[in-house]
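As you look at this complex, bear in mind that one protein chain is not there, while each of the others sits in place.
Letters A, B, C and D name the chains as they come in the text, with residue numbers starting at 1 for each one.
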Amino acid sequence: MTTFVELLVNGISIGAVYALIALGFVVIFKATEVVNFAHASLLLAGGYLIARLWPLVGFWAALLIGVAAAALVAAAIEFLVIRRANVASHSVLAIVTIGVDIVITTELTRQIGTDVLAMGDPWGSQVVRFGGVTLAETRIVALVTAAALITAFLLAFKYTGWGVAMRAAAEDAETAALMGVRLGRVSMSAWAVAGGLAAVAALFLCVFPTPGLDRSTSLVALKAFPAAILGGLDSTTGALVGGLIIGVTESMMSGYQNDMAFLGRGIGDVAPFLVMLVILLIRPAGLFGTKELARV
Amino acid sequence: MTTAYQPDGMEPLEVRDVTVRFAGLTALDAVSFTVAPGTVHAVIGPNGAGKSTCFNVLSGVYKATSGSVRFGDAELTTLRPHRIAALGVARTFQNIALSPRLPVHDNLMLGRHRLTSSGFVSAGLRLPNARREQRRHTARVAEIAEFVGLTGKLAFPVGLLPYGVQKRVELARALCMEPRLLLLDEPVAGMNSGERQEMAELILSVRDSLGISIVLVEHDMGMVMRLADRVTVLDFGRRIADGTPAEVQADPAVIGAYLGTEGT
Amino acid sequence: MYRYLAWTGLTAVLFLVPFYLDGFWLQTGLFAMSAAIGAIGINLLTGATGQLSMGHAFFLAVGAYAYVFFSAEPTARLGGLGLPTGLAAVLAVVVAGVAGGLFSPIAGRLKGAYLGIATFALIFGGQHVLFNAEHLTGGFNGRAVPELDLFGFSFGDTPELIVLQVPFGTLERLWFLGLALVALSMVFARGVLKGRPGRAMNTIRDHEIAAGVMGVPVARYRAGVFVLSSMYGGLAGVLLALVFQRTVPEYFGVLLSLDYLAMIVIGGLGSVGGAVLGALFVSLLPQLLTKYSDSIPLVAAPGTPGGVSPAEAARILYGAAVVTVVLFLPGGLLGLIRKIRLRPPRLRLPLSSPSPETRSPHVP
Amino acid sequence: MSPDRKAAVVIAALALAVSACASDKATGGAAPATATGGDGVKTGAGVTETTITLSLLTDLTGPYASLGKSVTQAQQMYFEQLNTAGGICGRTIETVVRDHGYDVQKAMAAYAEVAPRTAAIPQFIGSPMVTALKEKITADKILTLPNAWATSLLGSDAIQVTGTTYDVDMINAVDFLTKEKGLKPGDKIGHLYFEGDYGESALNGSKFASQKVGLELVEQKIKATDQDMTAQATAFKKAGVNAILVSVGPRQAASLVGVALASGLDVPFVGSNSAYSPLLLETPAAPALLKDYYVATAGAPISAPLPVYEKLIKDYEAKFPGQPLDSGVASGYTQAVIIGDTLKAACAAKDLSREGIIKAHRTQTAWDGGFGGTPQDFSVYDKPASLSTYIVKPDKAAIGGSVIFKEHAISDLAKEYQVPPPA
Partner (left out) sequence: MADLAVSDLVVGYGPVRALRGVSMRVPSGSIVAVLGANGAGKSTLLRAISGTLRFHRGGCQGVVTLGGQRLTGLDAASVVGRGVVQVPEGRRVFARMTVEENLRAGGLGRTRRDYATAHDQVTELFPVLKERARQRAGLLSGGEQQMLAIGRALMAGPTTLLLDEPTLGLAPLTAARITETIKEINSLGTSVLLVEQNVAMALSLASHAYVLEVGEVVLEGTAAELRESDEVRRRYLGIGDAVEGALETRTLSRWS
């Protein structure tokens, strides 16, 4: 039972981090209808800067700069590439983000070289115990931060002018423009927010129990894809639920892999994708996604 | 050929109590009408009255929430679009739905899809039957293109042609399906009076030479009065009138709803 | 006439390659040929039908492993059927198609990003199976690939074969097989694209609803193209296995799938020639950069400090190529070549239907 | 294409093909020719009158980039020193480096490119790559030293796995745990391992040892892309293991040890030689690694008091200031010295052909080179060259981040162990 609770709590906390990534992914999709495969490189960019800067300026300042820089990179992608790509096919836009991702990730991994970069976070390897359940402090911070950021995001989405403009643009871009919403700013800010969220996620993916950031970190962002899809690409709620489902599935499948040895070991990595397939079979637009219905 | 083609399939289209709801909005509310074989039947009404929804139900693009559409022996509401097409129901789109980069000929050949059978293997290997089929249908496509007045434009990519011509390509593509029932969604929208005239002639020619039923959604009242044998008037998803053009024109409900209350 | 000469010259050069170039070039060329076949397949799916797939590598894996399994003699550790190798190759392609068909409940119903990410599952699930079904796949280290033997002619190093004083080993022999397969793949795909299926596919891409209304069974067609594209992937996998002489699961990962998408975008979406050009570009670039890293500025030979390594340079270049093509060369390399050859410019229109009111995708 | 066009194509092709007689390839034979130079030394591919070409097939951009970089730099440094000292048989050593990024296809392409001009391969990273090329390497008779220690690499006379294999290390590790860490029959032992050759080789060893000792083995398999070992640590804790073997990458090892310790799973850990990197001591994982983590490795750590290492450290720090002196430097250097010694032996036998190099290599039955450990026997190639393993412990102060904890020894268990026959 303790094991179960431990795995569950751990899954939720890592799921919350996935949710941060998936949320950014969904926000970009809502604002610009682009499936952003460059999300992994945003994550890496933010994490890299935090890791490189904290010895110079201290952790908190480095975190701020890292988040800001990832936001800036994301906004630049929107401004320099997405806005200028005059193609209506979403598949092509998705592929162009793959190109962007390759360029940025290759350059960053070149910079990272062979290092394992510590994030300089203040939590270290402390753990907290509740009854028999132990949980890393970083995970609690991750959970709290993710919850706070997601709440803040949803509140901003609901109540601020920016949020109203975002939602209006997502629902009907042309009408939003007719109401004076500056679509360029809206989509750029959506990318920036997503970049910032990815940088925060990068921090939590690279602190204890992982030893630090290295060239393989961006691969983790791949797990946010099934999270975003199974929730529904255009649903913020979906990103949250999807992130949690992926986190918990992964944690459970890894933790109980001995009891499921018949599936082959190492099923923990595959399980999120299988869960995604099953959900898509039943609901082709994800759990909370809007079903498309074309007008003719 | 998978579908038996019956050129003189004189079958009525019966629409009975069709209701369509989207997320709380009732787009069609128990609409009924019958299209007699070999006639031109117009469905009119103000924008947003449910005409397009009606067409989308007839062609299987939308599912009716309730009600039935019978074409001959077939119940259309349960069928998917390609099954309805296989029964010989063809339609055009109000907003042109052609492949802009393909030449006119290829767009028309798509209309032959249901009448042809070559699949991946025979097309890929260019088997003799695929080539024979291609030849035979190319000839018919040329015939239809001539009928519609597109000869000489067959090799042009559709996207480069003027709007009025694209509309005719739409009609030609529907004719290429050798339809038994033709649904025309605002065939003259955006045309000048010359083009309108020409299109009206085309539509009558189709009815007269093929003897098929034509359902027409149209705004241009003049056009409707000239072409239609019978008119159904929709407003707010409800049928408010049904009759000959003259009857409908005189119906106060129609004048009130469709034309606005005059002289306020 | 100009065209004719160009084709003649190209064919002659291609026939001559094995007589002059060494193993490295032949191997590189054969990888490019395998990539070309795979790219044609995914261009049918993504380019011509508008279905995004990120799982193409999976079908290459299926083709490669199925060939090995069917053709290998069983041993205590590894299963095999020991079928004639030619038959095994054909069956491998069929099995890849069946694998695509099994995915049809997904492939037929989903589109766009949803399909793209769903096909990721094929890669991860597929690699999981490749690693774990050791009896079939040899696990992590993969399996040795039996040499192809067609009608008594062996595509291996033995028996020794000398043509015009040039020794013909595995690579030289496979070179001609590869050329033939690429040519056949191109011809077949052209036929499909120009014929009835191609029109239906293009209409599904341009206007799905119109396709349905015109009598095209959209879901079935989507699934069908997916199967066809899988079979192309399978054939590419078989050729790859023959060149590799070993199949290894690691290779068939996400990166390979992304490479294929890059190929068709760089080469030109929706056309056979574009797929081949893109495949050549993406598979030759890193090899050329490595080979000539000494003489290219800014690129450092591997192992020397400073500069960008050839592998990195190649990745950055090809990532940049994808972006550049989308931003500045809407027709891809093929479009560029057409322009250079001063042919009447093909129509450049947005990929979507131009009708304005179809943009809003949501329920009214 | 019309028939006459076809004909034209065929004619053109044939006409040009006939001129292929002028091609370099028109040698008429497949095997690289051997020749005897003016100095009476027999030479083959990769060896000219003035040079000997060695190829380093490494990973500089993939998951093992940090290993690849260290190994490559150490080896290049050694061969430069060798050249300064006069080279081999009056010939200078030339190194060709090819980066395959841990991608089998790229490795094959790189091999195909360099093989025709290569005399030997002192570094080949990645067991999947070497396995994939095993038959070709054997047929080409190029002496190859893989930087991988899986048992599947044994069995080819052209391929020399140096030191022990992973399974032997793990057997010696279990022996160490029973003798010094109080592990006893009936206890449970965990093993975290990578999917693939490395992990599975190691698992063979732990299976053998735990069965012999009477331990219950708890397996956890992961992929190289997994980063966070919380679930695995939780599973080990749930199973109640008394010690854990670790055959994964350094990152995963650090994560596991960190989580386990933090969550109160206070047991000894022993890692394979690839499961540790001194870089980790710069990360928050350091305290956990310093506590009760050991590494079983055939090669002595670079901090061992050996003259050859002292020189290596001095030279390497001078040439590559600030670069980590990790196990890759030590193992790469060792392998370079092995190749150097082999070439010297081949030179003495006046045969620098590929066969000559392999023959010279295989005559060394007790190679030591001053690197510590038991002498290695290169005359057999179906078993590991050595069975003795050091137990090494991370140490922040030490050069290379680790010190010898227990001197090298061959456990009785390891002596009993039969290496599984190569597939």
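The working rule: contacts are C-beta pairs under 8 Å (C-beta built on N, C-alpha and C of every residue); 3 or more make two chains touch, one makes a residue touch a chain.
These numbers come from a predicted model, not from an experiment.
A.B. asks: Quick one: which of B:L13, B:A49 or B:A123 touches the chain that's been left out?
C.D. replies: B:A49
A.B. asks: In the complete assembly, which of A:L43, A:A173, A:A224 or A:A239 touches the absent chain?
C.D. replies: Of the listed residues, the one touching the omitted chain is A:A173.
A.B. asks: Touching residues of subunit B against the unshown chain: what are they?
C.D. replies: Against the missing chain, subunit B presents residues 5, 7, 23-25, 46-49, 100, 140, 143-144, 147, 159-163, 166, 175, 178, 186, 189-193, 197, 200-202, 204-206, 208-210, 219-222, 224-226, 236, 249, 256-257, 259-264.
A.B. asks: Spell out the interface residues on subunit A facing the chain that's missing from view.
C.D. replies: Listed in rising order, the touching residues are 161, 164-165, 167-168, 171-184.
Just so it is clear, only the chains that are shown with their structure count from here on.
A.B. asks: Among the chains here, which has the CA centroid at the largest distance from subunit D's centroid?
C.D. replies: For subunit D, the chain whose C-alpha mean is farthest off is B.
A.B. asks: As a quick test, compute the distance in whole Å between the mean CA positions of subunit A and subunit D.
C.D. replies: One centre to the other, that is 37 Å.
A.B. asks: Could you list the positions in subunit B whose residues touch two or more of the other chains?
C.D. replies: Residues 22, 61, 93, 95, 97 of subunit B touch two or more partner chains.
A.B. asks: For subunit C, write out the residues touching at least two other chains, lowest number first.
C.D. replies: In subunit C, residues 131, 209-210, 309, 312, 357-358, 363-364 touch at least two other chains, as defined above.
A.B. asks: How about subunit D: which of its residues touch subunit A in the complex?
C.D. replies: Touch list, subunit D to subunit A: 61, 63, 65-66, 69, 195, 218-235, 237-239, 250-251, 254-256, 258-259, 261-264, 277, 279-280, 282-285, 287-288.
A.B. asks: Show me the residue ranges of subunit C that touch subunit B in the complex, using the header's touch definition.
C.D. replies: 188-189, 191-192, 194-200, 202-203, 205-207, 209-218, 224, 228, 347, 349, 353-358, 363-364
A.B. asks: Can you list the subunit A residues touching subunit D in their complex?
C.D. replies: 2-3, 6-7, 10-11, 14, 109-110, 113-116, 118, 121, 124-127, 129, 134, 136, 139, 205, 207-212, 214-217, 219-220, 250-252, 254-258, 265-266, 268-269
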